[in-house]
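Below is a structure I'd like to ask you about.
Omission of a single protein chain aside, the complex is shown with its protein chains in their original locations.
Then we have chain A:
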């Protein structure tokens, strides 16, 4: 009963002096947990930008079902330079992503914020300035902000890179929970192959000019490593 969410067909992206992809093909179905692995510079972040519509494909296309407008995307970027003095509380930060024209949040919108904070386990620290939160708490707050609009697709770009082992698994447990209970499709970019193996249902291994796509169940961590080796 799975239905397609998006299909990448013959995608090519070229910058001046740099061809990132030539003929990239894969598809994501609703409820998938896709992990994208590959060395630095193979274009993982470029692929995300293309999915978000921030980079135009040079060739091929990215097709959303039924269309791009109908698909809400939540995104947790790799870098966010919020320093220690970043003033907003976790709650206010999460609420930033609620769209609309009213200056204040309606009751329903307020509930959305509370729900997002509850499922990402940041409700206890909602009054804390985000700048004073720990690395793991920050990532959870970013996750809460990304899901507050109830997206169908959640993109995580190296979100665990700055976390220690325990916090990584904590964060991914939350993501997996969202994936399974709310049927949010996950697109997870990482370097961490054991982590990818543990949580993902599908993988996309990128190498310059090459790709390998399939079910995670068919792959061991060693095979994943093989697939990304340059």
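To be clear about the criterion, contacts are C-beta pairs under 8 Å (C-beta built on N, C-alpha and C of every residue); 3 or more make two chains touch, one makes a residue touch a chain; residues count from 1.
By definition in this document, contacts and distances are computed from a predicted model.
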Query = What is the protein name, per UniProt, of the chain that does not appear here: "Chemotaxis protein CheW", "NADH-quinone oxidoreductase subunit J", "Metal ABC transporter permease" or "Rod shape determining protein RodA"?
reply = "Metal ABC transporter permease"
Remark   = Contact with the hidden chain, among A:11, A:28 or A:98, goes to A:98
Query = Any idea which of A:35, A:112 or A:145 touches the chain not displayed?
reply = A:145
Ask   = What is the set of chain A residues that contact the non-displayed chain in the whole complex?
value = 52-54, 75, 77, 79-82, 84-85, 87-89, 91-93, 96-104, 127, 129, 132, 142, 145
